[in-house]
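One chain of protein is taken out of this complex; the other chains stay put.
Let's look at chain A:
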Amino acid sequence: MTTVPARPPLARSSDRVIAGVCSGLALHLGWPVKNIRVGMVLAALAGGAGLVFYAWLWIMVPTADEAARRNARRPASSIAPAVSQGTGTIPAPAGPVPAPPVQVDDAGTAQGASGTAAPSPGRAADPPWFRWQSMKYGKEILLGCGLLLVAGILIAQLLGVDVPLGTLIPAAAVLGGASIAWMQLDETRRAGLVDKTKADQAGGWARLAAGLALVVAGVLVMVSGSGSWEQTWLALLASVAVLGGVVLVLLPWALKFWRDLEGERAGRIRETERAEIAAHLHDSVLQTLALIQRRAGSEHDVVRLARAQERELRGWLFQDPGRESGQFSDRIKAAAAEVEDLLGNPVEVVSVGDAAMTEAHEAMVQASREAMLNASRHGGGSVSVYLEASDGQAEVFIKDRGPGFDLSEVPEDRMGVRESIIGRMKRHGGSATILSTGEGTEVRLRFPAAGIDNAEGKS
């Protein structure tokens, strides 16, 4: 954990004397706990600064459990992981201080959907995360500078220098408020564009309100100069009234602007989709239709082209994008498509369930392909394929309606049925049964759970 720039997130540790602040801090900074504790006590003796610092950390820093929970919850948002990286910097409305736990969030979201709470060093290599991290340190350094300045002013005042506090405090309030409002600009813009979840927006609003309140208060105190409450209240009332009036006037215009923007964006998305569909149809369907017109003489070719195009279009239209590809059923369907293209007879695949490919499944795909080839070649009509697969078990049935054949009459030297189907299945611990009558032939391939284990053990 200490070898890489990725520090453990700042969280109150369970190894505690009072609230686990010191040991958490030590873990985060990579310093010995003892040093931190001694430093804290010394700081506490220096006018109570240590006590204030301790109390502040106690309030602002979550316990390790809380951090873990928050971490585990955040990445659950499935909407554009790249976006949640940006929004990760909006924790609960954190008040004027960009609380250190922010890092926890960011690290967690950068890791995406894996949902593990413990930070891992490998994450540090992730470039975007790194960039965010450095930016965040920038904010904290700024804050630190501000605090140092305040401390300097206080010390100067203690030393007898006359500091115009009456001007400085409102000015600081204005600066602080403005920076709070501005700080969220990059975050909300990114969040607002794609991630419209209201939860984050609530935090944004709270911040905006806090920033606004600070700025208004600061300006008022500055303007009223004396700082008398009565005057301030009056001015506040007046300015609120003015602001309300401005909002009232501008609101319809702003709403219209917003709606136009939304409409334009939706239009752009539609346009992009349309262009994509047009491009796909041009590359596939139009080309095939042209081919069909040129081959109109050959019924066989036309049927084959139409089948192949239908299959392709179906795959494009109805495929579930969330599904993993390359599974067992996909491979069987691909084999069926290949046989269909090769021989021109339709091969209908119905699949129930699915399984990941193993060596045994691979053998089964090969055996199924061979069986489909035979069925299409000798059956001479459409071929029905049914596959049922679960984790430990797989069955494939290939049925045609041809004249059928007698397995014992197939010559010994014909490799197709005996080797490629029956032999192959047996070698991998499965079984193949061929049932042929005058009304058709059905090949049944089967892998019991034990068969698959055995096959894997041997390989």
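Please note the rule applied: a residue touches a chain if its C-beta (ideal position, glycine included) is under 8 Å from a C-beta of that chain, and two chains touch if they have at least 3 such contacts; residues count from 1.
As a working rule, contacts and distances are computed from a predicted model.
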Ask   = The complex lacks one chain in this depiction; which UniProt name from "Sugar ABC transporter substrate-binding protein", "LuxR family transcriptional regulator", "NtaA/DmoA family FMN-dependent monooxygenase" or "Hydrogenase nickel incorporation protein HypB" does that chain carry?
value = "LuxR family transcriptional regulator"
Task = Among A:K34, A:R265, A:R294 or A:R314, choose the residue that contacts the chain missing from this document, as touch is defined above.
result = A:R314
Sole contact to the chain not displayed, among A:E262, A:E348 or A:E419 = A:E348
Inquiry  = Could you pull out which residues of chain A are in touch with the chain that's been left out?
reply    = 310, 314, 317-318, 320, 348, 350-353, 382, 384, 386, 388, 390, 397, 399, 401, 439, 442
